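Note that one protein chain of the assembly has been removed; the remaining protein chains are unaltered in position.
And now, subunit A:
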Amino acid sequence: MLRIPCPVCGPRDHTEFVYEGDATVAYPALDAPEQEWFEAVFLRENPRGPHSEIWHHTQGCRALLIVERDTLTHEISGARLAHPGMAAALEEDA
(Lines give C-alpha, C1' and ligand atoms only; values in the text may rest on other atoms or scores of the structure.)
Protein backbone atom coordinates (compact mmCIF):
# COMPACT_ATOMS: atom_id res chain seq x y z
CA MET A 1 0.00 0.00 0.00
CA LEU A 2 1.29 3.46 -0.86
CA ARG A 3 0.53 6.18 1.68
CA ILE A 4 -0.07 9.50 -0.05
CA PRO A 5 0.31 12.67 2.08
CA CYS A 6 -2.77 14.57 0.90
CA PRO A 7 -2.26 18.26 1.78
CA VAL A 8 -5.96 18.52 2.69
CA CYS A 9 -6.73 15.17 4.38
CA GLY A 10 -3.34 14.03 5.69
CA PRO A 11 -1.70 10.67 4.88
CA ARG A 12 -4.14 8.30 3.17
CA ASP A 13 -4.03 4.86 1.51
CA HIS A 14 -3.56 4.99 -2.27
CA THR A 15 -6.75 2.96 -2.73
CA GLU A 16 -8.68 6.18 -1.94
CA PHE A 17 -7.19 7.73 -5.08
CA VAL A 18 -7.48 7.29 -8.82
CA TYR A 19 -4.15 7.37 -10.67
CA GLU A 20 -4.18 9.81 -13.58
CA GLY A 21 -0.63 9.43 -14.86
CA ASP A 22 2.25 11.73 -15.79
CA ALA A 23 1.75 15.26 -14.41
CA THR A 24 4.29 16.82 -16.75
CA VAL A 25 2.03 16.34 -19.78
CA ALA A 26 0.62 19.72 -20.83
CA TYR A 27 -2.26 19.71 -23.28
CA PRO A 28 -1.83 22.20 -26.14
CA ALA A 29 -4.38 24.74 -27.40
CA LEU A 30 -7.39 23.25 -29.19
CA ASP A 31 -6.19 24.60 -32.52
CA ALA A 32 -2.57 23.53 -32.02
CA PRO A 33 -0.95 21.42 -34.79
CA GLU A 34 -1.79 17.71 -34.80
CA GLN A 35 1.79 16.75 -33.90
CA GLU A 36 1.53 18.60 -30.57
CA TRP A 37 -1.72 16.81 -29.74
CA PHE A 38 -0.22 13.47 -30.74
CA GLU A 39 2.69 14.02 -28.37
CA ALA A 40 0.46 15.06 -25.47
CA VAL A 41 -1.96 12.16 -25.89
CA PHE A 42 0.44 9.33 -26.70
CA LEU A 43 4.09 9.98 -25.82
CA ARG A 44 5.41 9.51 -22.30
CA GLU A 45 8.78 10.05 -20.63
CA ASN A 46 8.16 6.87 -18.54
CA PRO A 47 11.16 7.38 -16.23
CA ARG A 48 12.74 4.70 -14.08
CA GLY A 49 13.14 6.91 -11.01
CA PRO A 50 11.56 10.20 -9.87
CA HIS A 51 8.15 10.82 -11.48
CA SER A 52 5.62 13.64 -11.10
CA GLU A 53 2.16 12.20 -11.35
CA ILE A 54 -1.47 13.12 -10.81
CA TRP A 55 -3.54 11.30 -8.22
CA HIS A 56 -7.25 12.18 -7.85
CA HIS A 57 -8.46 11.89 -4.26
CA THR A 58 -11.89 10.61 -5.32
CA GLN A 59 -12.74 9.05 -1.96
CA GLY A 60 -11.41 11.95 0.12
CA CYS A 61 -11.35 15.68 -0.60
CA ARG A 62 -11.77 15.01 -4.36
CA ALA A 63 -8.85 17.31 -5.13
CA LEU A 64 -6.34 16.57 -7.89
CA LEU A 65 -2.86 16.22 -6.44
CA ILE A 66 0.61 16.27 -7.99
CA VAL A 67 2.60 13.57 -6.20
CA GLU A 68 6.38 13.17 -6.48
CA ARG A 69 7.04 9.42 -6.42
CA ASP A 70 9.97 7.23 -7.42
CA THR A 71 8.85 4.53 -9.87
CA LEU A 72 11.66 2.19 -8.79
CA THR A 73 11.46 2.47 -4.98
CA HIS A 74 7.85 3.77 -4.65
CA GLU A 75 9.14 6.38 -2.20
CA ILE A 76 6.89 9.47 -2.12
CA SER A 77 8.78 12.71 -1.52
CA GLY A 78 5.90 15.19 -1.70
CA ALA A 79 2.34 15.96 -2.68
CA ARG A 80 0.66 19.29 -3.49
CA LEU A 81 -2.64 20.44 -4.94
CA ALA A 82 -2.52 20.42 -8.73
CA HIS A 83 -4.42 23.70 -9.03
CA PRO A 84 -1.77 26.42 -8.53
CA GLY A 85 -4.24 28.96 -7.07
CA MET A 86 -5.61 26.43 -4.57
CA ALA A 87 -2.10 25.29 -3.65
CA ALA A 88 -1.11 28.92 -2.96
CA ALA A 89 -4.28 29.54 -0.90
CA LEU A 90 -3.59 26.43 1.20
CA GLU A 91 -0.04 27.68 1.80
CA GLU A 92 -1.36 31.09 3.00
CA ASP A 93 -3.83 29.44 5.40
CA ALA A 94 -1.03 27.45 6.95
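Please note the rule applied: contacts are C-beta pairs under 8 Å (C-beta built on N, C-alpha and C of every residue); 3 or more make two chains touch, one makes a residue touch a chain; residues count from 1.
Everything that follows uses one rule, which is that contacts and distances are computed from a predicted model.
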> Which name from "Sarcosine oxidase subunit beta", "Branched-chain amino acid ABC transporter permease", "Leucine-binding protein domain-containing protein" or "Biotin-dependent carboxyltransferase family protein" does UniProt give the chain that's left off?
Replying inline: "Sarcosine oxidase subunit beta"
> At which residues does subunit A meet the chain that is not included here?
Replying inline: 1-2, 13-15, 19, 21-22, 34-35, 38-39, 41-48, 51, 53, 69, 71-74
